[in-house]
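Only one protein chain is missing from this complex, and each of the others stays in its spot.
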Amino acid sequence: MTEIFWLIPFVPALSTLILALFGTKLPKKYVSYQACLAVFGSFVISVISFLSLLQVSHESYPLVKNLFSWISSGSFNVNLSLQLDPLSAVMAMVVSGVGFIIHIYSVGYMAKDEGYTRYFTYLNLFMFAMLLLVMASNVVLMFVGWEGVGLCSYLLIGFWFEKHSAASAGKKAFIVNRIGDAGFLLGIMFIFIYIGSGEFTAINAAIGGGAITQGLATLIAILLFVGATGKSAQIPLYIWLPDAMEGPTPVSALIHAATMVTAGVYMVARMNLLYALSGTAAQIVAIVGAVTAVYAATMALTQNDIKRVLAYSTISQIGYMFIGCGVGAYAAGMFHLYTHAFFKSLLFLAAGSVMHALSGELNMKKMGGLRKYLPLTYPTFLIGAIAIAGIPFFSGFFSKDAILTAAYANGYYFVWGLGILGAVLTAFYMFRLIFLTFHGQERLDPKVKEHIHESPPVMTIPLVILAFFSIIAGFVGLPVVLGKKLNFFGHFLEPVLRGGHETHISHDLEWILIGISVGVALLGIIIAWFFYIKAPRIPERIRERFPRIYKLLYNKYYIDEIYNAAFVNPTVRGSEKIYDHFDLKVIDGAVNGTAKVTGFSGKILSYFQSGLIKDYALIFLLGVIIFIGYLIIF
Amino acid sequence: MNSFFALFPLLIIVFIALAVLILEVFLKRENRDYLAYISLVFLVICAFVCIQFWNKAYYYFDGNLLLDQFALFFTFILLLSTGFVVLLSMKYISLQDVNYGEFYALLLLAVSGAIIMVSSPDLLVIILGLEVLSISSYALTGLKRKDELSSEAAIKYFLLGSFATAFLLFGLALLYGASHSTGIPTIIRYFNTEADLSLMALIGLGLIVIGFGFKIALVPFHMWTPDVYQGAPTPITAFFSVVPKAACFAIFLRIFYPFWKTAFDSQAIFWLLWGISVLTMVVGNLVALRQTNVKRILAYSSIAHAGYLLVALLAQDNSSLVFYLTVYLFMNMGAFAAVIALSKKDKEYLELEDYSGIGFKYPWIGVTLSIFLLSLAGFPPTGGFLAKFYVFSSAVRQGLVPLVIIGVLASLISVYYYLRIIVHMYMREPSREVDIVVENPALFLVLFLCLYGVLQLGLYPRNILVLINQAVSLL
Amino acid sequence: MNFPILSVVTFLPLAGAILLIFINKKKENHLRYIALGITLLTFIISLFLYFNFNSSTSDPQFVEKSVWLGYGIKYHMGIDGISLFLVLLTTFLMPITILSSWTYIKKRTKEYLIFMLMLETGIIGVFVALNLFLFYVFWEAMLIPMYFLIGVWGGHRKIYATIKYVLFTMVGSLLMLVAIFYLYSAYYKATGTYSLNLFDFYNMSLSPGIQIWLFLAFALAFAIKVPMFPFHTWLPDAHVEAPTAGSVILAAVLLKMGAYGFLRFALPLFPSAVIKFLPFLAVLSLIGIIYGGMMALIQKDVKSLVAYSSVSHMGLIMLAIFSLNTEAMEGAIYQMLNHGLSTGALFLAVGILYERSHTRLIKDYGGVSKKMPVFAAFFLIFMLSSVGLPGLNGFIGEVLCIFGIFKANKIFAILAVTTVILAAGYLFWMFQRVMHGPITNDKVQSFKDLNKREIAYLVPIVIMMFWMGIFPNMFLRKMDSSVTHLLNMVNTKKATISQTQKGEDLLVKIDDHALEEKNKEKEEQTR
Amino acid sequence: MGYFLFFLLAALCVGSVLGMIISKNQAYNALFLIPAFASLGGLFGLLEAPFIAVVQIIIYAGAIMVLFIFVIMMINVQKGVPPEKKKWTLYLSFGLAVVLVIELAVALKAAFTLPVSTETLKAGPVNLGRLLFTKYLYPFEITSILIIAALVGAIVLVKKKEQE
Partner (left out) sequence: MIPPNYFLILSIILFVLGVIAFFIKKDLLTMFMAVEVMLNATNLAFLSLARSANSIDGQVIVFFIITVAASEAAVGLAIILLVLRQKKTIKTEDIKLMKG
């Protein structure tokens, strides 16, 4: 029974294959059943595997299933093998569980779309790739999943490819991801060169045996982290994620909130020994995470598009996860990943529900007072927002608090400070979102208003389920202060995350820290209430007062433009210049020039062929004279 | 066998030339084809007679006539090319108004001159043979009497030819003065033993080389070639491109093969020939690039090929030179056959523009001409490639690497203009109305024989190589 | 092995071409079916090579050897793990290209098919020949059909393109011919016998000074064929102007000849020169990777975009070859196959578009996905294969190449990895502009999705892409011993040269016996 | 006596060739050549080649030059063609001619110093005839072919067009 886990990724793979080959001929209903069932199957197997894992002793972790030798050439050997350990088990459950819920939601959400089958094909393919990423027992196979999810992300962002924006967002996502992947690939190469194998067990053994130096570890860790910044949308490669909202909302929920974007966090956690060995790399992870957390949050402040706000919030939350990993609290990072999966997908799905209700409207400025129209969506959305804001007893609170506490405890005060700042901002923009959308005046378009309706059960039930989990999920990892045994989550992951280090701080201090984070969350909510309910004029005034800052934030620090100007345009322009001036003129010019010179010398020579007998005789005579002269002189 | 029998090959040719002259009187104009048939039959008979002499290398007439395998092999080449030319002429002369019985007579006399050249070890006889060849050639060039180009070509050829002959004879005088003989073996022996008059003899030799080089069209003695090739009746051009070249190269072989082996320091003449070879290859190919008249292109191409042949001479590889000549005979004859095919009454299509779209309109002509051109350019698996392969590989073996590099680069240039003809045939839309007389079985026979020759020589020339090796072994 | 299977595989297409000559040109469908049948038959027979291939030896297999012209010119054929797959690639792609030109070629079908079949013979011949003469014959002979294919059935600038192609290729190959002559004469001088047998030359050791020149001549020929930067400018022209099938063959197989030439000739014959030029060649390859990618980025014409992408990909292959280690070599060979499939497939895809709209400019398209969803799926898979997405074939080759390069030189590898980004950049950008977005062109509005024939020839490619991506070991194992042997040859010869001939500028033929004696002498001297 | 005769004949010969070069009229050109060839015949006589000398006078000065004049008469209309005006060609050919003189002189320099035998040659027609029909029989036969070729060639080129 313990071996069954290798099926987890392949159930959706089989489904993908069937859909890809015969999808167009199958009835819609069948397609949705099959797609959902496949993911559900994975989920069931994950749960079984999880349970079976609990019965196995820690020493035999990880369980590895070797399917066959995939690539083998010289010293480069890669097996197609999957592994099950607490980390992958948790991830597999989260991914397939959330994935399943979102599949169901999609059935309703996408019901009227032309590309219904295509959508589910992609979605199943994504599940396959993501689960492969999670279950892989070596870095290369992980990279397969890593690239695979990138592809699916591309496909799903560009799902409505007739729209220019969607198509180019998809392309942007893929290319930006590729930049990260290039780093990741290099990291893999280093691993293979210096460790000789890509198996995680071998890597961990090598690190444990002191096979690689600290400097090398840093290099590899950073290269891998470059991959992570691409996939998990961290500075500097986060730019694709906001645009990724062009995809269907369930996709945003699944890929761009709950699962794929957290792959980087998973990877760092997976490689925890490496980061622990390096130290420097871990610091970089923490700092990047922290800066991203705040930076993304500031951008979320001014956005009017619901999904964009959520996208920036995702970036910011993943930043928190990286803080957790960077400061050595891998379990906390993973814990946040796990809770975030619920509340963020909840938020997205709820946002999708709002969109659904408003015929696709996304601009908060055109909403307001929706509370009464959307009786189910509103509370669930609110739960999500509370969870993310870090109000006690909701899941987000536990995980975020674990991270911040660990950061403080491990001496990263600066990071902690940024985390707190981020927490204020998070609470603020989430409630700004709530208030602008559901409270206050109605600013609806009259036409939209006619069609306004709550979503069908197939969409709202998933919301309810997710809301439920958003509330309770945190209880598996209660703060240490309540008793060490109560942190089931951390305890469970402990055998895998040996690279983490915990510095114990006094209970008092821990209470204080909890207090601070709760306090700032509340502060954020209150400010939001003040700004958008109590005195709606204030934001206007602030905007008038600090137009530059507002503009900077509103335009996302002009980062897209800067990237375009710094990288994209120079490459394209430069290539054009090289093409025109070098390729065509110099290289090809040299080629054609040679031909021309040859032809021209022929022309000159043919000038001597004047047609006159005397000229001919003269050249003959010249030849004779040179000939004889040479013989004489020689 | 006594001397009289040894004259048989030559006598047959001359006899039939005279017979043609006489028969012409009795034949109606439409029946002149019979003259061609008779000529062909006797050419074949002559070849059979020659076979009788194979393996019996004897001197006749006081050493003035030598029927060794070398001479006989070249006689075969000459007879074969003449046979091709006769076949090519049959329709041509009636279409282009050159329909004189003397045509065949002169042709046969010309080839008899060439046969005299190759089958003698004595320079005097050789030069007399050359004169027979030249004088007949002058007349043949001008045979299209209505055509201004033809007579212009004739006068150019004649004046420059006799100008060159004067130098040739002066050279002979110098050689004679130094060595007191005109026999090649004696002269070579002279070079071997004495050196007091060596400069005079060397210059004499040089002038002789120039004289033959004129016929072969080595740069800078080539100036007449394109004009004469263009103006002469096309079958005669084909004749010119092969027969005098073959004959003169036979003489070169006779002179130089022993010459390279002498103790005498032959560096000077070696490097001269080296330079001429380079010039010939480069100039021939470069100027060919600019031509638009197919006959002129082929003229320059034949100049360039003389350069490659000279490389073989310098590489001292006789068999590859002879092989090259043999292949050259087939491919060049074939190419000219195709050019001749593109003609109608009183009109020849010779401009490149005329060739546009020919390839698909007349597929057989297109295909065969393409193959001949590719062979001339040296593409495998044709004979042209193998010939170049042999020549250049033995040149490299002799250490002539720079020469070979120049040679291959020159042949690269040549690829351009050969391909240009193919471009016109296949890749351009026809721009002019071209209709040709298709019923010309003799010509197609030549086309296919040449095609066969080019492919056979390119793919499996072992038998012919055996013959060639026998032929050159006795030099 | 008595059955001359290599000869059959090589010359069956030619026989087919001759058969076609005698068939009425008006019966176009007959002609097409016969050509298709012949190529399929060739493919089936060539599969036999795969299944009977003994992967435990590095010796050439299915050897045929007979006297031909004398002077060392022999009819000598055989394949090893390196050439096996290139032959198979050719025979595999040929029926596909015939199918792809079923309706694409509207005029002069007969001649077209004849040239295609001749081309196949030429290509296979290059890969199986073991005698340098035979090799060169095929190498050059193959130019002719290609010349006609581009020149007759090509686009607007076909004549320029085709002549440029032929002349460019010949510059190198003629100099290579001179080098072959040199080898030929060196062997003759050393042993007194004529030989053009590749293996005889392998056993011959040349002084480093001469090796340099010979290597340069060989390398130039192959570098032009590959094409390596800066000899690449014929490629875009030829690719753009060629008909689809021509582009496919050109990209998929002909470019491989250059890389194959390096593997088979340039490296093992002149190891010491190789070592000398290695950095230089590696840098050129590297420039090719980045340069090709950048040029591909800004092309306005789909075909020339794919052509420049070939430059980039081939750069990676060359860099891997010059890394001289097992992984890189195998990766390079594997990547050759991948590139053959993926770029060939991309050209097929472009050809399908071109057949519908008769334009190759990117800006004339847009929104094609909407009208041709099945095509879009195929196109996407081809593109993903080309960018090296894991699970597809391209990844295996790419990762092995990069790993091998990494082993040899980390900086190069780091720079080479940019191909991953650039490839994604130009291909996805092109895909976006062609396939996505709203439909702006009326012609696109009338596009019909793939018909059965088109699907029929695209499906095998897709299957192969997945197959090779998932089970690469089926291919890699067959190469192992050949690649190892090749590397051993390069490395040991390198060693013996530095051992025996320091500074000597003489031609020395080394067979094992003589070498032993020499070493003994040295030992005695040192005592 | 011999020297006097030599210089006289040489001067006559060179002089008439120069005359031909300078004269503008084609008829005069031909006429100038007759004394040149005749004096050459004389020089041949001085070289103890009496038979050749006679042949020279008969064939060259007689037959060939008559042919030339005959042709000139057929040309009839020519007022005479002035010499070459293209200056650079002229100078170049002059220069080349000078170089050629030097070169030939250098080439023959060795011959100048050869010992001269004082024996008289037995170069009468009988001896020549004997040689001609023994050692030089083959070339002699060939001249017959040569002459046939020349005749046929000349006739075919200038004969009247055949009547259909």
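Order of writing sets the labels: A, B, C and D. Residues in every chain begin at 1.
The rule is simple: a contact is a pair of C-beta atoms (placed from the backbone, for glycine too) under 8 Å apart; a residue touches a chain by one contact, two chains touch by 3 or more.
Fair warning: this is a prediction, and the values are worked out from it, not measured in the lab.
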Touching partners, among the displayed chains, of the absent chain: A, B, D
Of B:A19, B:L159 or B:V401, the residue touching the omitted chain is B:L159
Can you tell me which of B:Q291, B:S343, B:S414 or B:N440 touches the chain that was removed from the display? B:Q291
It is residues of chain B that touch the chain not shown, namely 124, 127-128, 131, 135, 138-139, 142, 145, 148-149, 151-156, 158-159, 162-163, 165-166, 169-170, 172-174, 176-177, 180-182, 226-227, 230-231, 290-291, 296
Missing-chain contacts on chain A, rising order, are 606, 609-614, 617-618, 621
Determine and list the chain D residues touching the chain excluded from the picture. 2-3, 6, 10, 13-14, 17-18, 20-21, 26, 29-30, 33, 36-37, 40, 43-44, 46-49, 51-52, 55-56, 59-60, 63-64, 67-68, 71-72, 74-75, 78, 81-84, 89-90, 93-94, 96-97, 100-101, 104-105, 108, 111-114, 116-119, 121-123, 127-128, 131-132, 135-136, 139-140, 143, 146-147, 149-151, 153-155, 157-158
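Methods note: only the chains that are shown with their structure count from here on.
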Report, in whole Å, the distance between the mean C-alpha point of chain C and the mean C-alpha point of chain D. 70
Take the average of all CA coordinates in chain B, do the same for chain C, and state the distance between these two points in whole angstrom. 42
Taking the mean of the C-alpha atoms as each chain's centre, how many Å separate chain A from chain D? 103
Could you check chain C for residues that touch two or more other chains and list them? 167
Chain D, residues touching no fewer than two other chains: 103-104, 106-107
Taking the touch rule as given, give the residues of chain A at its contact with chain C in the complex, in rising order. 20, 69-76, 118, 140, 143-144, 147-148, 151, 154, 158, 161-164, 166-168, 170-171, 174-175, 178-179, 181-182, 185-186, 188-190, 192-193, 571-572, 574-576, 578-579, 583, 587-588, 591, 595
Contacting residues of chain B [partner chain C, same complex]: 360, 374, 379-381, 385-386, 389-390, 392-393, 395-397, 401, 404-405, 408-409, 411-412, 415-416, 419-420, 422-423, 426-428, 460-462, 465
In the complex of these two chains, what residues of chain B are touching chain A? 155-156, 159-160, 163-164, 167, 199, 202-203, 206-207, 209-210, 214, 219-221, 223-224, 226-227, 267-269, 271-272, 283, 286-291, 413
